[in-house]
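One structure below.
Only one protein chain is missing from this complex, and each of the others stays in its spot.
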Amino acid sequence: MKFDMDYIAHHNALTETNPYFKLFLTILLLIVTLALDNLYFDVFMFIVMSIIILAVAKINYKSYLKFLSLPMAFLVITCIFLLLFFGKGEVIYETGILGIVVTTDSLHYAVYTFMRVLGCLPCLGFLALTTPIAKILNCLRNLKVPRIMIEIALLMYNTIFIFLNEIDTMQKAQDTRLGYHSYWTSFKSLGALVSTIFLRSLDKSETLQFALDSRGYNGELPVYEPRKKEN
Amino acid sequence: MHIMEGYLPLNWCIIWFVISIIVVAFGIYQIKKIVDETPESKALLAVSGAFMFVLSSLKLPSVTGSCSHPCGNGLGAALFGPAVTAVLATIVLIFQALLLAHGGLTTLGANIFSMGIVGPVVAWIVYKGLIKAGISSTIAVFFAAFLGDLLTYVATSFQLALAFPAPTFGAALTAFLTIFAVTQVPLAIGEGILTVIIWDRLKAYKPKLLDKLGALAPNEA
Partner (left out) sequence: MLEVKNIKYSYNADYQALKGVSLKIEKGEMVALLGKNGAGKSTLFLHLNGIYRPDEGQVFIDGEELKYDKKSLLKFRQKVGIVFQNPDDQIFAPTVEEDVAFGPLNLGLPMEEVQDRVEEALARVGMSGFEKTAPHHLSGGQKKRVAIAGILAMKPEIMVLDEPTAGLDPQGVVDLSILLNELNEEGITIVISTHEVDLVPNYAEKVFVLVDGLLIAEGTPKEIFAKPEILEQANLKVPIVTDLFQQLEREGFDMNGDYPLTIDEAKEKFLDLLNKN
């Protein structure tokens, strides 16, 4: 993966900050931002959270821009869509194409939605870019989210990266042999790739079980509490 | 098609969360039963979830030039049933939000509803229905994946139209559906074809597994 949020989450100035604090802060800020639905507050959140991500967590601005870029591109498109096709009320601008108009309502929808996402995205970024997933899952386990779900998620986590590595290698190998040369060959290559990964995943589920059993697994993942570092 | 962070107003976030939590809780109860009976299935479920995540990170070649990602819900539903798939999809959606910035935390409930519940339930009903009607599992799995995908988009349109009912709910729904019909139908066909390719290889290499999961047509087992 070229853009690796997981890597950033493990290597920033806030990685070791209390995950409960980060999780609760994120959820609280998201709820407040949605509840207020105030344009000024949205801007305020965007600026404050961006400063925290860049200056406090010390995340490279390029990585942060990458985090924002994909949702933002999508956001702009959908907001233009909202602007042109939704709403009743007073017409405030006529595009002159196919009778498409901007109304007071549609402007309201588009602007508020745009700003709401703008205020919320950095909150998600704050959690996702500063906190390794495993820590969030451990929090959730202590917060009484069903254990079985957390255990499946924990076992999933490592496997995901093993598969992603394999896919990366296999895709390069297919590409080398012109596997993505045309539309139809792309499909066949992708199908072969995915089914191979699926068959491997079945083998992987067996070796995972062996690995767990070999070290005395009793059906439940034990929780390790690392020693607090003395300063 | 993930609804992004912050896109829905608070009231709709809460409503979809409540609905989804009920279904997911039922799924967790089912998984608990399965794991109590066969403890090894925990590893299989975890690895299948990882597979779903990885699948959704692949780009599907698309005719319209836009690109999208297969979601594997149809396959999951045909193999494990909708309740278990809903739980796996929930974990996958959390991972997608935190690892890829696809979707979000406030819209998690809404996304679980469309992608983790509606899609798999439709796929499962279509799959089981076609199998019962004596159609081969390969064709059944195509329609399961295709319709599962399609209904996921319909559900998403529905959710968006409810949140932005202007000028009326009906008009908004039509607008969202039109956009999705143009962009997403080719992708749903794509996912259908991809699922068939996977399915045929599964039938060739792991027929015993499919049989054990009860996922094959009676005449194929």
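Per-chain residue numbering starts at 1, and chain names A and B are given in the order in which the chains are listed.
By our rule, a residue touches a chain if its C-beta (ideal position, glycine included) is under 8 Å from a C-beta of that chain, and two chains touch if they have at least 3 such contacts.
As the structure is a computational prediction, the values presented were derived from the model and not from experiment.
Looking at the complex as a whole, the chain kept out of the display touches A. Of the listed positions A:K62, A:K144 or A:R215, the one in contact with the omitted chain in the full complex is A:R215.
In the complete complex, the residue from A:L39, A:V56 or A:A134 that touches the missing chain is A:A134. Residue-wise, the contact with the chain that is not shown comes from A:Y157, picked out of A:Y64, A:Y109, A:Y157 or A:F198. Chain A residues in contact with the hidden partner, per the touch definition given at the top, are 6-7, 10, 15-16, 132-134, 137, 154-155, 157-159, 161-162, 165, 204, 207-208, 210-218, 221-227.
Here is the rule we use: only the chains that are shown with their structure count from here on.
Distance from the chain A centre to the chain B centre is 18 Å, each centre being the mean of its Cα atoms.
Note for the complex: chain A touches chain B at residues 5-6, 9, 26-27, 30-31, 33-35, 37, 67, 70-71, 74-75, 78, 81-82, 85-88, 105-106, 109, 113, 116-121, 123-125, 127-128, 133, 136, 146, 148-149, 151-153, 155-157, 159-160, 163-164, 167, 180, 183, 186-188, 190-199, 201-202, 204-206, 208-209, 212, 219. Only residues 4-7, 9-10, 13, 28, 31-32, 35, 39-40, 42-51, 53-55, 57-58, 60-61, 63, 70, 87-88, 90-91, 94-95, 97-101, 104-106, 164, 166-167, 172, 175, 179, 190, 193-194, 197-198, 201-202, 205-206, 209 of chain B touch chain A when the two sit together in their complex.
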